[in-house]
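Reviewing the structure listed below.
Left out: one protein chain. Kept in place: all the others.
The letters A and B name the chains in turn, as written, and every chain counts its residues from 1.
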Amino acid sequence: MSESLTVTPGDIVREAAALRRSLDAGFREEVVTSLYGEVERITRRAVQDSGSGPLELDQRIDRVVTSRLFGLPLMLGILAVIFWLTIVGANVPSQMLATGFFWFEDLAAAWFTQLGVPWWVTGFVWHGVYRGLAWVISVMLPPMAIFFPLFTILEDLGYLPRVAFNLDYLFKRAGAHGKQALSMAMGFGCNAAGVIATRVIDSPRERLVAILTNNFVPCNGRFPTLIMLATIFVAAAFPPAVASLVAAGAVVGIVLVGVAFTLVVSWALSRTVLRGEASAFTLELPPYRRPAMARILYTSLIDRTLFVLWRAIVTAAPAGAVIWLLANISPGGVSLATRTADFLQPLGWAMGLDGVILLAYIIAIPANEIVVPTMLMVYMSQGMMTEMDSMDGLRALLVDQHGWTMLTAVNLMLFSLLHNPCATTIITIYKETLSAKWTAIGALMPLALGFIVTLFTAAVARAVFGF
Amino acid sequence: MFAPEYGAVTAVRKHRLAQARERTENALKHLLRQATDGHAASFTSLQGALRMGDRQLMALTQRLEREGLVRSEGAQFQLTAEGERVALHVLRAHRLWELYLADELGVPIHRVHEAAERAEHSLSKAQLDRLSAAMGHPVMDPHGDPIPTGDGSVPESPGTPLGAWPPSTPGRIVHLEDEPPLAYAQLSAEGLRLGQVIRVVDRSPTRVVLSDGENEYRLAPMVASNIHVAAVTAAQVAQPWPEGVLPLSGLPSGASAEVIALDPAFRGFARRRLLDLGFTPGARIRSDLATFAGDPRAYRLRGTTIALRREQSDRVLVKPLA
Partner (left out) sequence: MSVEHNCETCPVHAEMAQLGAAVGAFDHVVALAGNPNTGKSTLFNSLTGLRQHTGNWPGKTVTRAEGGFQFGGVRYKLVDLPGTYSLLSASDDEEVARNFLLFGRPDCTVVVVDASALERNLYLVLQVLEITDRVVIAVNLMDEAKRRGIAVDTRSLARDLGVPAIPVVARTGENMMALLGEVAAVASGEAVTQPLRSKGTAAFEHAVSKLVPMIEAAAPGVPNARWIAIRLLDGDVPVEEALASGRLAELVVRQQKPDARFSRKIALQGAQ
């Protein structure tokens, strides 16, 4: 017994290494095979399969959903329907929320004034911070409350793995993993959530590709911009009956451009800084399950909608304050906002945009939701964020007063797709990669791409079409 | 530009240092190889291996001696204990890295040597220990060369060089030497691979003829000496695939089959994953769904539907069921 007392962990590890060499290299395979043999014996005794039932139905659905002919069109169709429902459904509640919030703002501001509170406190609290929050909530809450449950139904049903299955070939060609489609789908809701969802990808290289490109799918905070542009510039040319359908189609188009960028950038990354072969791809296609509606409403509203909304509120409040300060501090009679916009104007022009739009994107780094409100605020020089009562009024302001053209609209859509991720997403990228280098690449690469693409399209549009 | 750590001057110096380390280590590697093969290393053999001019090589050998890595006796060089330790470290780095590239990253086997030649000079012992552990302490690199262990011992090379193998006796290829690369390229171009069972049919001073029962391989003796073989056990001989075996990727949609085996050359994480999913010999499988591109495909196996890319389904051998 005395010798056994002297066994050290090192001895054991060495002995194990020696024994390992004595074993046939395939020993672990024998372990797996014998485990499965055992499993088969147990299953045979415990399970009686009469071999009939709705498995057939599952397979029939799968034949259609993944078919050569209908697989991809069906996917696009589902996407279009979801956007259409979101656009159509969110309109009225958004309007009601905005009216309510702004009515209260006026009331509260008047009350503050009556109490003799200095004008700048009233302005800062109510026309700055509160108005920023009100904007974000009324613009974001209704679409999210529609989009997330619809999306969650697809998720619970088991459709998402089929999407990954359908698209894997394209991802393989790009040197990426088909499960990247799952993280992109999450990215529609929130890019930070999409970055976290890349954990389902085992290979570190492919996971990094998925993290760095997740920003190319527009998140909920960016949809309002896209929807507005699609409505004003694209759908306006069509009769009202089909306008919402056309707008949904245009948004799907933009999403497809984002997917194309994802694939191209993934391809470029896996041939340069993230060189490597496509790794193994194994994906279970789970049986379709009937979604539990009560749970869907709960999880998509509480977990996702409120989570994303809360994040937006936390970032929008300080942004609202900054916007108010910029618009109201006017050394030499010109507001800081206007000065900055003037300074950015040459670059903005070269990109087919203008200085105001760039300023809005700088202020909106914490949360993309406030891009449009900031732009409108500076345009109208009203000293606070403004909502237009109708799309016609908005169109008049942008096109007639500030010279927006189709080029501006197209490039703004592109830039909204291709710019730095919001602060939350950047922080999430850092948390997931624990690398300042990859975080910097994840933040700056899309921005650089945005500059390049818009500079290019602007130059081409001006040279060829004479914009 | 001249700022410490970032400046161009520092970059050049760093490059110089890295180059010096690479040369040192390559020299030590050569000495180790010669010693293992039972030859003495000379100035000429070093010059051939490192492709360096007289003066440069002279400076290098003098430095190695000064640093206590190498001992010279007349015109011959030998490794000191310390020199051997360094050389074994480099060798371990080279072989582990080759295996890592081939098994875990799926890099084609003819490309791993070159990449490992670069990587071997920049890996620390701690990194190698982690790499080795992560791959389950492998004993062989993808060419069948033994990988030195962390404590500096080299597992015995299991094979006999083909030159010393009796004619007409079946032998299993256990090692294909990857140096010089040209000879290795010829071996892999001929289709010779690890695990193949061959016999020497004819041997003359100008050529060696091998056969695996189906094909004949004619090789220059220099090239053939890069093949090492070992005795074949009964289990290894009696392993012809049953009639009608094909890769899973070739199974028509809707057809059922029985899994026969996974391709032995298919290794690493991907192989473990397939085994865990139940792609074990005897399992029943049905080809179920295909996408617009025909790749990936989904297969019905053990009560679930699993999608695989062609790269994986090519490596699963199945026998279709009537």
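Quick notes on this structure:
In this section, contacts are C-beta pairs under 8 Å (C-beta built on N, C-alpha and C of every residue); 3 or more make two chains touch, one makes a residue touch a chain.
Computed from a prediction, not measured in an experiment: that's the story for all the values here.
Taking every chain of the complex into account, the absent chain touches A, B. Only one of the listed residues, A:Leu157, A:Ala268 or A:Ile427, touches the absent chain: A:Leu157. Only one residue from B:Ala134, B:Ala220 or B:Leu321 touches the chain missing from this view: B:Ala134.
For subunit A, the residues in touch with the chain missing from this view are 4-5, 7-13, 15-17, 19-20, 22-24, 27-28, 30-32, 34-36, 38-43, 45-55, 152, 155-158, 160-161, 164, 179, 182, 196-197, 199-200, 202, 283-284, 286-289, 292-295, 298-299, 302-304.
Against the chain not displayed here, subunit B makes contact via residues 130, 133-137, 269, 272-273, 276-278, 302-304.
What we mean here is this: only the chains that are shown with their structure count from here on.
The touching residues of subunit B, when paired with subunit A in their complex, are 105-107, 136-137, 139-140, 149, 155, 269-270, 272-278, 280-283, 288-296, 298, 304-309, 311-312. The part of subunit A that touches subunit B in the complex is made up of residues 17, 20-21, 25, 28-29, 32-33, 36-37, 59, 62-63, 66-69, 71-72, 165-166, 168-169, 172, 178, 202, 276-286.
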